[in-house]
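Handing you this structure, nothing more for now.
Missing here is one protein chain; the remaining ones are kept as they sit in the complex.
Here the chain labels run A, B and C in written order, and each chain numbers its own residues starting at 1.
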Amino acid sequence: MTVRAAVAGASGYAGGEILRLLLQHPEAEIGALSANASAGQRLGEAQPHLLPLADRVLAPTTAEELAGHDVVFLALPHGQSAAVAEELGEGVLIVDCGADFRLVDPADWERFYGSPHAGTWPYGLPELPGARDALRGSTRVAVPGCYPTAVSLALFPAYAAGQAEPEAVITAASGTSGAGRGAKQRLLGSEVMGAMSPYGVGGGHRHTPEMIQNLSAVAGERVTVSFTPTLAPMPRGILATCSARARPGVTAAGLREAYDKALAGEPFARLLPEGQWPSTAAVLGSNAALIQVALDEAAGRIIAVSAIDNLTKGTAGGAVQSMNLALGLPEDLGLTTIGVAP
Amino acid sequence: MTVRAAVAGASGYAGGEILRLLLQHPEAEIGALSANASAGQRLGEAQPHLLPLADRVLAPTTAEELAGHDVVFLALPHGQSAAVAEELGEGVLIVDCGADFRLVDPADWERFYGSPHAGTWPYGLPELPGARDALRGSTRVAVPGCYPTAVSLALFPAYAAGQAEPEAVITAASGTSGAGRGAKQRLLGSEVMGAMSPYGVGGGHRHTPEMIQNLSAVAGERVTVSFTPTLAPMPRGILATCSARARPGVTAAGLREAYDKALAGEPFARLLPEGQWPSTAAVLGSNAALIQVALDEAAGRIIAVSAIDNLTKGTAGGAVQSMNLALGLPEDLGLTTIGVAP
Amino acid sequence: MTVRAAVAGASGYAGGEILRLLLQHPEAEIGALSANASAGQRLGEAQPHLLPLADRVLAPTTAEELAGHDVVFLALPHGQSAAVAEELGEGVLIVDCGADFRLVDPADWERFYGSPHAGTWPYGLPELPGARDALRGSTRVAVPGCYPTAVSLALFPAYAAGQAEPEAVITAASGTSGAGRGAKQRLLGSEVMGAMSPYGVGGGHRHTPEMIQNLSAVAGERVTVSFTPTLAPMPRGILATCSARARPGVTAAGLREAYDKALAGEPFARLLPEGQWPSTAAVLGSNAALIQVALDEAAGRIIAVSAIDNLTKGTAGGAVQSMNLALGLPEDLGLTTIGVAP
Partner (left out) sequence: MTVRAAVAGASGYAGGEILRLLLQHPEAEIGALSANASAGQRLGEAQPHLLPLADRVLAPTTAEELAGHDVVFLALPHGQSAAVAEELGEGVLIVDCGADFRLVDPADWERFYGSPHAGTWPYGLPELPGARDALRGSTRVAVPGCYPTAVSLALFPAYAAGQAEPEAVITAASGTSGAGRGAKQRLLGSEVMGAMSPYGVGGGHRHTPEMIQNLSAVAGERVTVSFTPTLAPMPRGILATCSARARPGVTAAGLREAYDKALAGEPFARLLPEGQWPSTAAVLGSNAALIQVALDEAAGRIIAVSAIDNLTKGTAGGAVQSMNLALGLPEDLGLTTIGVAP
């Protein structure tokens, strides 16, 4: 089975990572590559690491260019996906790496994004209860945000097992590629090297309602989330440190058992052996999510930590994993749990 | 007034930073410099950035070498300070950058350090209520740990004002110099660049009881602390993200007022203007602690963030600030709130 | 055809990279993994990025452990390969990532390494004239040094075409993994981040005779090499800036033609389009060598620049490429020109 794939937004970081993975996917054939400002450019200029595609030329992002493929990956700014999807019609698999179709509650969408809600598509985090089945055969996929991927994988086992109180406190550190490729002074190398700084503090980050949605669904009750993202001096990677009060009676052994059970058989979400903690360095370019959990008995809290590559498992890898499910391919086809280190 | 200063442990990172600050202190005269394994070496080899001292030779760390100074800074491994202090006697100001004399409760010490408790000295964080007075004229100073400095400064205003529930949840990212200069594989540049990883998760970090001690004293009740340190890919800096449930009735304005009041007049601990968040990049080499606070109303939590240079305000700058107080000099003499950026 | 491979030195950086590539090689089956100090450890501790091998246990490096494979990769300290090779005998392909068998002239070896010369094996840089043929069917391969790989690929086309005077001046910047995984203070993250520094200046670096050997063979005359390596604040990558006086009559067009011709058809050594310069970022984890050349007409010099990943094309990728040739497999099997960026 050959899957002909188009990528809209091929000059950005997410688009580049989708291409990197498709190039290594045994069934994918790379079709149209489109961009906005970079249209007309050789891909070798925008993505010099993708040598096999160096001579391909970026087309403008139009429905015409994207038509005629088996799957279209959208790596576009928020708010543009709905129109493209409508033009492409129902017969094609659309995997949207933007936020437009992630949230179920229109009020959440409007509060955080300030525009009318476009709808809700099957959510591309197969590890969550029920998500894998919803993705199988679907022609639409909403790829999760990078932070919600890291956070949901770290905490859902505790909520699924009823071991955590419904108030999560989360700090996550992200590499700079999570902020995109647009030229902004605050993202200059000179500014970010040597710097750790928070942003969107106090509940303002747009990924917060997505985390609440995921954890509440698993917990069966409303989970509040206090989320603080920080920018770390590295190109890629998210380290999410997630915490919640342990429910009475929770033990370290019981907690570990819950995680073992929730992650059993998962190809990419992995509980590390006791005593080993996740590092973003171990997942560079890999689709793995490394997870560890501890019970802080003195403080009465569960501490769950996950490390992912924000561009791989956090975006493009999650997208390809969902594509595989949607198309009936083996879920892990073309994806790897091998990172590039050191 | 000329202050003749000796530094024990001059070949390490803390010792080097003490020397950097003393070289810029108008009243300090640098006397004996001692080391263990590096004794006999030119300082130019161990600390090539301290050109004015390049030709000084490191002596072995003995009471004889350290005697005859007005102040002795100890930057030694844990457990060695008590013996040195006893040999030096009462007449000299001893500023201990190690942990030995920080904790009040011997049980805390023994649980986290596994050896008999040496005692408790005046605590070198002048910003805490009562601390400044205790340091004035003292001949002994216990310099705080770098994480407790960042965390206590971020949270004490909320506890002093009775606005936070006594359960703090803290994630802090530290530059690698906080782990010292000993050659360890996990601290190699190849391992840490591109890597965020946690350690001491679940309550095990030795700085935890020190945070509890500080916050509980301010709160007037036992504060539990769930503390997760992470290692960040930068040489210096701590970003502490600290959170606690807001007590009923706390408002954003009231919170800001509490911080304004608690930090009023402080030469180094500074509340940033609203909307500006601390970055470690802004405090490189500076003794400033930049602080910001927000109320996450949806989650009902206070989020306080601080940024310090772990070697300056977090160690050597705090040490010199305390020395100034102990000797009756202006508290900010020889210290600066100007960082080196970008 | 299944190739059963053993790796000696599997806990180091070169060994880890060999394993990363073998895991993605369609014909390789990973057999014995050995180490010295780390013997007995789970590979998951030493190489946490290689999840599929996490539960494998490191054996001690003995001929017994390494026997019974089709290929044995040696990633050992200098001077240990000869004894292992002798014990393994002639029937097995040995790919030595150490220096022991690279140099032809025993005097060069003795001057730079201070021990008796072990011999000379076919040299694993297939792009050099004649090298590819010598590797086909060989049971012994001497993998080039990382700097000689970068430098030889950048300059050999100019020497092959008789366009450069026989005095090369080279500065190369290497990521820290090139210095190995041994715990040394000067390689600590705190020391190397923010630091560029030279070492082995003035002709002392052990890779110098290897460069001279390669370039002289191509030029048909003795080429002197003035080589200055520098350590750069990044985990991986070499950028080699190589220069030589242009011979009379050399033109920019003629130079480009020479490079085009010398690199035509090469799967991994690639001349970039005019105006595009190599970056180490584009080859992270890739076996590509990106090359560009310019004629500085005012100075009368050829400037050739190459970028490689020191662990991939510079070590393990070159090793696998040579293994493929030795075993009669397609030269690029299991290798890629796709980097991980940003």
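Heads up, the rule we're going with is that a contact is a pair of C-beta atoms (placed from the backbone, for glycine too) under 8 Å apart; a residue touches a chain by one contact, two chains touch by 3 or more.
Just so you know, these numbers come straight off a predicted model, no measurement behind them.
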Touch with the omitted chain, as defined above, among B:S38, B:S243, B:S286 or B:T315: B:S286
Sole contact to the chain not displayed, among A:G194, A:P278 or A:G339: A:G194
Touching residue (missing chain; options C:G202, C:P248, C:G265 or C:G328): C:G202
Residue among A:G98, A:P233 or A:G317 that touches the chain left out of view: A:P233
Absent-chain interface as seen on chain B, which is shown: 13, 16, 20, 23-24, 42, 44-45, 47-52, 177, 181, 193-194, 235-236, 270, 273, 276, 279, 281-286, 288, 290, 336-342
Contact set of chain C toward the excluded chain (per top definition): 167, 169, 171, 173, 188, 190-191, 193-199, 201-203, 208, 224-226, 228, 230, 232-237, 239, 241, 243, 245, 277-281, 284, 292, 294-301, 303, 305, 307, 342
Positions on chain A where the hidden chain makes contact: 13, 175-177, 179, 181-185, 187-194, 233-235
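Methods note: only the chains that are shown with their structure count from here on.
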Identity of the most central chain, Cα criterion: A
Furthest chain, CA centroid comparison against chain C: B
Interface numbering overlap (same over half, different under half) for chain A and chain B: same
Interchain centroid distance [CA atoms averaged], chain A/chain B, Å: 37
Sequence positions of chain B contacting 2 or more other chains: 175, 188, 190-191, 193-194, 233-235
